[in-house]
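Notes to accompany the following structure.
For this view, one protein chain was removed and the others were kept in their places.
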Amino acid sequence: MNFDRKDRTTRRDFVKHVAVGATTLVSAGPSGLIPADPNPAMPGNGQHEQDNVIEAASNFRELVGRVVKEKNIVSDPAVLEGYSRDCSFVAASMPLLLIRPETREEVQQVVRIANRSRMPLVPVSSGPPRFHGDTVPSQGEVVLDLARMNHVINIDTVNRCATIETGVTYGQLCAELKRSGLRLNIPLLPRSSKSVVASRLEREPTLIPKYQFDYIDPLLTLEVIYGTGDDFRTGSASGPGALETLKADKVNPWGPGSIDYCKFLSGAQGTMGLVTWAATKLEVSPSLQKIYFVPIKEADDLAAPLIKILRQRVADECLALNNVNLAAILAKNWPADYEEMKKSLPPWTIIVCVSGYARRPEERVSIYEKYLKDICADLGLRSQSILPGAEGKENAVLELLSGPWEKEPYWKLRHGGSCHDIFFLTTLSKVSSYIRILKKTAVKCRYQGEIGGYIQPMVQGRGCHCEFNLPCDQSDSKELAEVQRFFMDASKTLMSNGAFFSRPYGPWADPAYGRFTEGVNALRKLKNIFDPNNILNPGKLCF
Amino acid sequence: MDTLRDYKYTMESCNHCGQCRFILGPKMKGWEYAEVCPAYHRYKYDAYSGQGLINIAQELLEGTLNYEDDLLAHIYSCTTCGACDVNCKSVRDMEVLDTILALRVKCVEDGRGPMPQHKEYAGNVAARHNIYGRPHAQRSDWMFEGMRLSEGAATAYFVGCTTSYFYPDIARNTVKILQAGDVNFRLLKGEEHCCGAPLWRTGQREAAIKIAQQNLDTIRKLGIKTLITSCAECYGTFRGFYPRIAKPDFEVLHISEVVNRLLANGVLRPTGNVKMKVTYHDPCLLGRLSEPYVPWSGEIKPYGLHEPPKQWRRGTYGVYEAPRKVLRSIRGIQLVEMTRNEENAFCCGGGGGVPAAFPDFALSTARERIDEARSTGADAIVSSCPLCQSNLEKASGISGNGFRYLDFCELVAHAL
Partner (left out) sequence: MSLPRSIYKMFERVVGTEYISDRPHILAAYRHTSPQDGRKPASPDAVILPGNTEEVQAIVRICRRFGIKYNPVTSLLSVGMPPSDQLKVVLSLRRMNRVLEINEKDRYVVVEPAVRHVQLKPELMKRGLSYPVPSVGPSCSVMANFLAKGEHHNQHSTSRNNRYLLGYEWVMPTGEILRTGSLSNDAGWFCPDGPGPSLAGLVQRSNGVYTKAAIALDEWKGPRIMPAEGHTPSYKVRLPQDRHKVFIFKFPTLEKVRDVMVEMGKAEIGAAVLKFFYATAAVMFTVSANDFWNTWNSGLFQKELSKAVWVYLATRTPEEMAYEEGVMWDIVREMGGEEVDKSVRKIWEDNMDFFIIVSFLQRVLKLGGGWSPILHCESLPHSFEIAKTIPEFFNSFIDKGLVLNAPHNFQIIPIEYGHGAHIELLFFYDRFLPDAKMIPQELMKQSSEMDLRHQHYSPSPDKEQLYSNFQFWATKIRNAF
């Protein structure tokens, strides 16, 4: 497949094929298909090409202007600047244009236009700061910011799921859910402006592993606009008929048929299609909740209690934070409180919540806290309701775990305004080995900076998200270089030791796909089906 | 007697679930020793199984399959152990083993079967009343001085061909046990003919019926009401084949059942100490295939309703407990179980004419069984069938390490 782009001026007519109440297929000619274009247009170098780019952009803008409100098409460099970079090491690049659609119809029309014009798009749905480089343009793309598609379409209290547009944020949804007796299984302290749908699509780990049955969970059904401009609904949202008349509750994520289309969109960084709305699971809010802390001195001791706690499904929230991260989250006055807390907190703290629900909550809590106590005692550890090293902060932790981070700056940015995260998946039994590898690499690189640590068991404890946060001052070039050196070296070393970078953002993509030849071929086959002209976030992953 | 056509319902009912090849769910123990069909275990193809054979039977009946070169060998590469039959019957109302046996009858009637090695059986039986062709006069050579026989007793000890000619100690030990239990019994001596098992199970039904009839006539003539045997093949044949010829008017008991009764009544008390860990091998025709056959003829109505109701032989009431109770009663014996035991016992490889026609297959089956026995940590494998003994001893000898085979009667006699 040739992803190089060349100038294209060919016009295409298209006939819209609409089945009764069905989603739409965009087709050209009797075959009903837009043939894959081996030579899609690409803005290139040189004056001639630059003129072509300007003309293409202008044409594109004019066409988009017919389907999107004028106020939602932005070319102001001051605004575009905000989309040209993020906190990652991905090189900054100005987008050509910013479009803010308000409806799924607008999204579809824009994609169709982009497809015809071979105009690359970069989808964004979360507010800043962004961290992973997946939303940074690289080739003068048009940014499609879906933040204005922020309707909470439905909260289903019987089936415990919420259907939301892509622009709905954690801040918005968590607040709305407070009234319903239900809660989201959320990641650790997501930004308030973070898109829930994007978070689910990117398989971000969540705090309550017992509710997660695979890595796609809790994402359910969704609607996607493929790079072809066709729309598609997955699972039991697919039909029969139009979305408005669906009788199904949209909770079966699989299919339709024997292929699980939702999986192709997960971890895809918007390269396969643009999701306009999704259904995601909700859980019952506990009527009684108690929080416990298990101080851990040696990283080698982290895995055993977590393995048992997860195997026995003792806990709701279950995670581990090192002193750096926990202090960064809890410190009131910066940096005095932070430094003090960092010293007084144990190297690692496992945080576990035990819950009771509507009926006999005290009984449940009593039984499960005993299980927790016994598990810890068997291992020579102690679960306690006091947070050692930060006594009095227990309720604050409980409160923090229940929603997004609301304050400014974001907790990861408290050190110096920026943060680079190394994260990957592994199994609980291997966590301590990776902590050791990271420490050794830090010594080798003479890295003197802070390293935040976050261990999040996933999928009932069968997998684990390992995250190491490297805060830094983005404006300090020396410090940045040091962080970057360490970041790259550590990533490479971890990867070569079997850490699974399942979400290969930015510089991780090449090494992640380097040895995955058959997989890359397969992914490109899919890409060629869903986005044959490679207009969606080109250059990301292996595309 | 039923022909292959009478088993159409069975043949058409198979939905290839595979239960005929694997141990039953409630008896599962692990990855090892989970397959119950010796042929499937050895040859790997699905056609080597209860399912495969009844599929073949159906096609042969319908004419869609012809007698090709190796078809006969395939049909006879089955020990007729009945594991498939009993497993299928745990979930369905089908007669898998009877279909396989009827298939063999068809092969014989069509002039194609049995295997050349089996054809000798019929001739030997006709001429000398035993399948081995040994002189009939030597049938009772095993007898010994001091035997106390009660001529005219209503109980008879049926020795069997293999015991008489090859494993005389089994007979001697059986007699010792019966004498110790004050059982009044007689022998049939020259009037004992082959029970007919090898003929029955190789499809030579007419010959089997003939020899069986001779035995039935003798039993009736002598007024025998209880027949005791120490051979599982004989036992299963008297219980499973003879009722197809005539309604039985005598009880058939295996020596293990007799000993168990005598122990329960306090007549026998084993006093000897046999310090040994053993595992018991359930012979097919003493275990799962030992229930009495009750002829049925009727109609299979919609939804499988059999009218009149049919008495099925599902292996529920096989002779499993009696030998085990007896073994446990012997001081010093520690009885351990194999994974495939009781109704799911793995065949020794000695039945269905397989040792004669396919000695390698018979041996590999026996080796599998010895392997399983050894895996229990036992010092010896115990069973109560001379055919099992023959095959298991051969396998044990060949595989080395001298894993012992002990006959049930030998152990009991020793303990007394």
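All chains are identified by letter, namely A and B, in their written order; residue positions are counted from 1 within each chain.
Operating definition for what follows: contacts are C-beta pairs under 8 Å (C-beta built on N, C-alpha and C of every residue); 3 or more make two chains touch, one makes a residue touch a chain.
Keep in mind it's a predicted model, so treat the numbers as computed, not measured.
Checked against the full complex, the candidates A:88, A:135 or A:426 give a single residue touching the omitted chain, namely A:426. For the chain missing from the display, the contacting residue among B:16, B:225 or B:331 is B:16, taking the whole complex into account.
Annotation for chain B: contacts to the undisplayed chain at residues 12-19, 21-31, 34, 44-47, 49, 51-52, 55-56, 58-59, 65-66, 68, 70-71, 74, 86-87, 89-93, 302-306, 309-310, 312, 314-318, 320, 342-344.
Taking the whole complex into account, chain A touches the unshown chain at residues 19-23, 25, 158-161, 203, 213-217, 231-234, 236, 238-241, 245-249, 251-252, 254-269, 271-272, 281, 284, 303, 307, 311-313, 357-360, 363-364, 367, 370-371, 425-429, 459-463, 495, 498-504, 509, 512-513, 515-516, 518-519, 521-523, 525-526, 528-529, 541-542.
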